[in-house]
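What follows is a set of notes on a single structure, which appears directly below.
Excluded from the complex is one protein chain; the other protein chains are retained at their positions.
So that you can tell them apart, the chains are marked A, B and C in the order they are listed, and the count of residues begins at 1 in each.
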Amino acid sequence: MHEYKRTIHFADTDAAGVVFFPNFLAICHEAYEESLAAAGIELNTFFGAHAVLVPVAKSAAEFLRPLACGDRISVGLRARPTGVDGYAIDYEVRRLGPPDKLAARVRTEHVCISARSRERQALPAPLAAWLKANA
Amino acid sequence: MHEYKRTIHFADTDAAGVVFFPNFLAICHEAYEESLAAAGIELNTFFGAHAVLVPVAKSAAEFLRPLACGDRISVGLRARPTGVDGYAIDYEVRRLGPPDKLAARVRTEHVCISARSRERQALPAPLAAWLKANA
Amino acid sequence: MHEYKRTIHFADTDAAGVVFFPNFLAICHEAYEESLAAAGIELNTFFGAHAVLVPVAKSAAEFLRPLACGDRISVGLRARPTGVDGYAIDYEVRRLGPPDKLAARVRTEHVCISARSRERQALPAPLAAWLKANA
Partner (left out) sequence: MHEYKRTIHFADTDAAGVVFFPNFLAICHEAYEESLAAAGIELNTFFGAHAVLVPVAKSAAEFLRPLACGDRISVGLRARPTGVDGYAIDYEVRRLGPPDKLAARVRTEHVCISARSRERQALPAPLAAWLKANA
């Protein structure tokens, strides 16, 4: 399981004084990017080099506690295959305490497609390795 | 059913060249805000005046087609009660053609709570009226 | 002069209850995109087709009045050449009344470069025509 920590910033919040709900998904995507980087997958070159895209096909989220500017959070993620050509990622967003409190549960489902034909294709080996390491 | 139209802007997109998936949810929230405004509910004063909040408790989305900068879209929404103290909204995001193409389906679930106690409470009358009008 | 109207949304605001200052610049960029589209310049294909980029090299802004969720605004823009290879755009963001109130003045300076070499180059003809029409 990969864990990503950061602080809630003004840019994450809205006029209700707390994190705007779509930004929880953006924050989870940051955790995903960091976990790819930790596996040696460089976002800026990997997808071009392999001529694939792995777009998010579905997302689901439960928002359990509001997060405010300055809150320290931790995002844990676990990935699992949904076939040879995709994976699902489960995220838990915690507000760090003490005590830590679960603030949101998020899931994203990704499908690997050819950048050219947009047809489904098997995950490139480094992505399959990342998937195994983050199960 | 309320319908909201707008154009995809650079700020909506990411380095993959298309709308960043959390921004689909933000765009749907715009459609929701516009439908409240059309019912005479002023976002900037209504919630304070009624001492309630109606945060998003859950979201779900299916992303069917990428949207690019300059694309014209329409967001249709339908709301339905989930009890006396909440509602769900189903959105369909279409890329305007011809032919129009369904780009995403999004759902948000909202719970009405007291701004003071954060306990669940019945929807204020204008919100119940908006709900009926957008079923 | 091109004029662009829209409503302030939750996504534009921060925990201070008003538009987060970088979002004024993003809103002005929307007005710029709309004025290009009005001149027949399709954002999604134009820059690729002409193998140019016109990045923002400088920005400046004065924030005169806060804008809140639900506010109706108008963004007026005027462009002027800064050479054969660039232009500056002056924006005025007004909160629509009555009475209208000036909320911000923004300027962006753009430089036209080759997408390949990143060297400065003259504006493609359609962009030069847009510039003349929006002076």
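The working rule: a residue touches a chain if its C-beta (ideal position, glycine included) is under 8 Å from a C-beta of that chain, and two chains touch if they have at least 3 such contacts.
Predicted model, so just to flag it, every value in this text is computed and none were measured.
Of the chains displayed, those contacted by the omitted chain across the entire assembly are A, B, C. Touch with the chain that is not drawn comes from one residue among C:K58, C:R80 or C:K132, which is C:K58. Only one residue from B:L25, B:V54, B:C69 or B:V93 touches the chain missing from this view: B:C69.
Set against the missing chain, the residues C:P22, C:G40 or C:G83 yield one that touches it, C:P22. In the full complex, chain A makes contact with the omitted chain through residues 7, 9-11, 26, 29-30, 33-34, 37, 42-44, 68-71. Although one chain is hidden here, its contacts on chain C can still be listed: residues 15-16, 20-23, 25-26, 29, 44, 47, 53, 55-63, 66, 108. Annotation for chain B: contacts to the undisplayed chain at residues 10-11, 13-18, 20, 22, 68-69.
Methods note: only the chains that are shown with their structure count from here on.
Computed from the mean C-alpha positions, the centre of chain A lies at a distance of 23 Å from the centre of chain B. Between the Cα centres of chain A and chain C there is a gap of 32 Å.
Touching of two or more other chains is recorded for residues 15-16, 20, 22 of chain A.
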